[in-house]
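Here the complex is missing a single protein chain, while all its other protein chains stay put.
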Amino acid sequence: MNDRVQQFAEYRQKMNERILATDNRVIKRMFSLDSLTYAEGGALEVKQKELLGLVASLVLRCDDCVSYHIGKAVEVGASRDEIVETMSIGLVVGGTIVIPHMRRAMEFLDEMTAEQG
Amino acid sequence: MNDRVQQFAEYRQKMNERILATDNRVIKRMFSLDSLTYAEGGALEVKQKELLGLVASLVLRCDDCVSYHIGKAVEVGASRDEIVETMSIGLVVGGTIVIPHMRRAMEFLDEMTAEQG
Amino acid sequence: MNDRVQQFAEYRQKMNERILATDNRVIKRMFSLDSLTYAEGGALEVKQKELLGLVASLVLRCDDCVSYHIGKAVEVGASRDEIVETMSIGLVVGGTIVIPHMRRAMEFLDEMTAEQG
Amino acid sequence: MNDRVQQFAEYRQKMNERILATDNRVIKRMFSLDSLTYAEGGALEVKQKELLGLVASLVLRCDDCVSYHIGKAVEVGASRDEIVETMSIGLVVGGTIVIPHMRRAMEFLDEMTAEQG
Amino acid sequence: MNDRVQQFAEYRQKMNERILATDNRVIKRMFSLDSLTYAEGGALEVKQKELLGLVASLVLRCDDCVSYHIGKAVEVGASRDEIVETMSIGLVVGGTIVIPHMRRAMEFLDEMTAEQG
Partner (left out) sequence: MNDRVQQFAEYRQKMNERILATDNRVIKRMFSLDSLTYAEGGALEVKQKELLGLVASLVLRCDDCVSYHIGKAVEVGASRDEIVETMSIGLVVGGTIVIPHMRRAMEFLDEMTAEQG
């Protein structure tokens, strides 16, 4: 796996475990609700849900969330064009303030794709 | 047309005209870019784009933007379940702070649907 | 009950019922998690939790959320001074952009207090 | 004075008085710091400071703050074109999510100008 | 002192000195108001104020502010459980977008605690 992609995945897992080890009920339920939100079932396909998560993360300008949803979107079969088009909507809704986050998102997407190529 | 839905549409049109009458190039281009963003063409369907615009508007907590995209989503054939599921993603990503906006969104959706029913 | 306080409570209840009637699992769990978050138990008292919810709502500038937590804080015994001091922290952290929300919060607090007086 | 402009000014004054009556030192200092920020003196003219306050308020999407700074900017001699151009920068930086706030800002500007005309 | 905790404290102090060296009255007053906000006195205990500052920082997703208030909260005697519970409220109010910030907050808390242990 690409270095940055792997580093992100490892830190994410390590700290999620630390957080869940606190044994706080509210936090645990929020984490499991997070999984449920993007799970199969309901009116929308998983791919669509991941793209919705991506655009929401982009306009809220959370780099890690953006990376996470790009990773998942690629995994469940979203094309590069679908991901870029999703980001273009985030750019227009969220304004030029989104651009620096889009740079890092594009770098992550390039690394994900290189890995898969 | 339902009162609230109609009022919203009329105010929106009246003030957009006032804004465009300023003859400011930057503003005009931003408005036409806004239309282009959700137009047919590209990798995603119009319905998908409207749902992406909806979730972005919901997490940014802009009631008028949410109403607008609900209106468009219904127009281009999104089902009530697809709209509600899109909003559920916005709720989890954006947190309980989104709830009051979801109440107003649901009221608008009910009015749109009543109109169409 | 004071008009504005009552109106807020009624609209809130009516639309929450509409939202829960959608029978969307993600939304339902988020609503029940919201209740759990401020429930008795754990390391903090309910009053402290309500004040934490209040300051979070104020810096995120959600008027309805602020009203809701002021209402609850008063109910569980927070004094006017504790509520105002909580808001003063939100004002400094969030900046002068918070002031218009503080005006509406103060009006709501006045109405809540008048009612109880 | 125009109804909406006057109503805004009256509510603002009434509630500011209520807030300052709480006798909370932190709040009082924040209010006086707010005045100092836009006062004469320093490297920038008052008009420039008001336009900076306006664009900051617009991208943070605070309608009352936007109205307030439009009012002050007009008072200290900003032209309609300067105000509109300032708003165009806020629109591009903040994205289309800013548009509904721009509609209300334009309505307020029209009312301010009508009053002065 | 732990490396990350120390590095943060040193950079913070160095740059605060640079900022205050500008001799800008508005900035200086804002910095001293910041100190006053969390000082002893008033209706709330210092520990409660630090937890309010923490939750406000978390929902606004400012990592440095979160680290700072965790540090202060630990210093003035907040327990690990109180800090985690405070963060759980921020997570529910602010949504899953808060999770990456919670990971870094937890890492900082672990480092603070290791140091003290």
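Letters A, B, C, D and E mark the chains in the order given here, with residues in each chain numbered from 1 onward.
Here, contacts are C-beta pairs under 8 Å (C-beta built on N, C-alpha and C of every residue); 3 or more make two chains touch, one makes a residue touch a chain.
Nothing here was measured: the structure is a model prediction, and the numbers come from that model.
S.K.: Taking the full complex into account, find the residue in C:Val26, C:Val93 or C:Met112 that is in contact with the omitted chain.
M.R.: In the complete complex, the chain left out is touched by residue C:Val93.
S.K.: To test your reading of the contact rule: which positions on chain E touch the chain that is missing from view?
M.R.: Spelled out for chain E, the touching residues are 11-12, 15-16, 18-19, 22, 24, 26-27, 30-31, 34, 37, 56-57, 60, 62-65.
S.K.: Spell out, residue by residue, where the missing chain touches chain D.
M.R.: Within chain D, the residues touching the omitted chain are 33-34, 37-38, 42-44, 48-49, 51-53, 55-60, 65, 79, 81-82, 84-86, 88-90, 92-94.
S.K.: Touching the missing chain, which residues of chain B?
M.R.: 24-26, 29-30, 33, 36-37, 42
Note that in this section only the chains that are shown with their structure count from here on.
S.K.: Tell me which has more C-beta contacts between its two chains, C-E or A-E.
M.R.: Result of the comparison of C-E and A-E: C-E.
S.K.: CA centre of chain A versus CA centre of chain B: separation in Å?
M.R.: Computed value for the inter-centroid distance: 23 Å.
S.K.: With chain centres defined as C-alpha means, what is the inter-centre distance between chain B and chain E in Å?
M.R.: Centres of chain B and chain E (C-alpha means) sit 37 Å apart.
S.K.: Quick one: report the Å distance separating chain D from chain E, using the average Cα coordinate of each chain.
M.R.: Roughly 31 Å separates the two chain centres.
S.K.: Touching at least two other chains at once: which residues of chain C meet that condition?
M.R.: 24, 26, 30, 33-34, 37, 42, 56-57, 60, 65, 84-85, 88-89, 92
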